[in-house]
Every structure is written in structure tokens, then in C-alpha cells.
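A single protein chain has been omitted; all remaining protein chains appear in their positions.
Now for subunit A:
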């Protein structure tokens, strides 16, 4: 039994009931507080890849340096033909680096890598982009050096001896790397490139006679294939778990 006194007290206390905040209010408060929670720093993928290339793959930086040195050596010291030199040497750093790009897959790591924050597709694409861009800079550098210190370079010749062989050999090698193992794809592509380069250096007139339009077409075709390959990589066509 509640004594009158207690009852009064209870009634009096009841006036002070505190309403439980609504679900919505709680959510709002949490959302507001979220702004004050220190965010985990997001490491950008490109920076990560850049660091990784720096740390893990010395191959890539070395091949580019060797490429520049060899290019300059051949042309300025050995008196080699700058066009043939570009034809033979320019694609090499990228072709060799592809072995490293696909190493994860080739060593049976894909299943594991697929569970990582940065998916192997992201990783391969950003590595390709990094490698491609850096190599392009090296190429432009070499071409500029040739242009300034030796003969003036014709744009159409650049297309024939640099752009097309570069693009075609890389897109071929990339395709072979996606379908098979990069350790085989790279030597095969390099062998093809060298055989063609040697043949062309012997029969320069024949090669020169091929109309520029043909090379433009080849260039576009290689670009298209590269685009397809990027899509293939994005979709995971390079590993057996894509389904």
C-alpha cells in the first residue's frame, strides 16, 4: 500500500518525467558527433602504387634509366639511326615491367588479392598508368634530346618508328599477359619487335613507302585494343575467378 504521503510524492515526481529522446534525435546527435571523430587517413591508391613501385619494383625504374642511357649512347656515341633506336628500345621498359605488373597473378596470389582493399584490377590499372606515364616522359625527353642535338625529327617518321611500334607491341604484350603469363608474353613480344626492327632497318625504303594513313590506322587500332584491354582488366579477365 502506498501511504498518502508517498502518493503525493509520487505525483509530484511524475511531473518531472524526462521524455526519452526519439530514435531520430539520437541518430541526429550521432551524425553530428561523427564530424568530430578523427577520420582514418585515406592513403590514395596512386601514392600507394608509386611507393610500391619505388620500393618493390626497382626493375621498372632501372629499365627506364637504362633505356635513356642506351638511347643516348647509341645515337650520340655509336652514331646509330635515331629512328631505328627508338623503334627497338622505346617499348622495352614497359614490356619488361609488365612481368612485374602481373606478378601477383602469376604467382597465384589473385584469390588473396581479391580480398584486399585495393583490388588487383585497380592495382594493375594504376601500375600500368604509372608505368605508361613515366615511360612517356622518358620518351619525350629522349626525343627532345635527339631533336635538339641531331636532326630535326619529322612527325610522320615519329609515327612510323616510335608511336606505332610502341603502341602495337605494348598492346600485343598486354593482351598476351592478360591471357597467359607475362613472363612468356614479354620475351615473345620483344622477340617479335626485334625481328621486325631488324628487318625494317634492312629494308628502310619499303617501310618508308608505306603510306602514313596506314600507320594512322594502325595507331587507332592499337589504341582501340588498349581500351579493350583496360576494360578486360577492369572486369578481371586476367584471372580465373571472374564469373
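One rule holds in what follows: a residue touches a chain if its C-beta (ideal position, glycine included) is under 8 Å from a C-beta of that chain, and two chains touch if they have at least 3 such contacts; residues count from 1.
The working rule: contacts and distances are computed from a predicted model.
A.B. asks: So one subunit is absent here. Using its UniProt record, which name fits best from "Phosphate transport system permease protein PstA", "Methyltransferase, CheR family protein", "NAD-reducing hydrogenase hoxS subunit delta" or "ABC transporter ATP-binding protein"?
C.D. replies: This omitted chain is identified in its UniProt record as "ABC transporter ATP-binding protein".
A.B. asks: Among A:112, A:133 or A:203, exactly one should touch the missing chain; which is it?
C.D. replies: A:112
A.B. asks: Tell me which stretches of subunit A touch the chain missing from the display.
C.D. replies: 41-43, 48, 51-52, 55-56, 103, 107-119, 123, 241, 243
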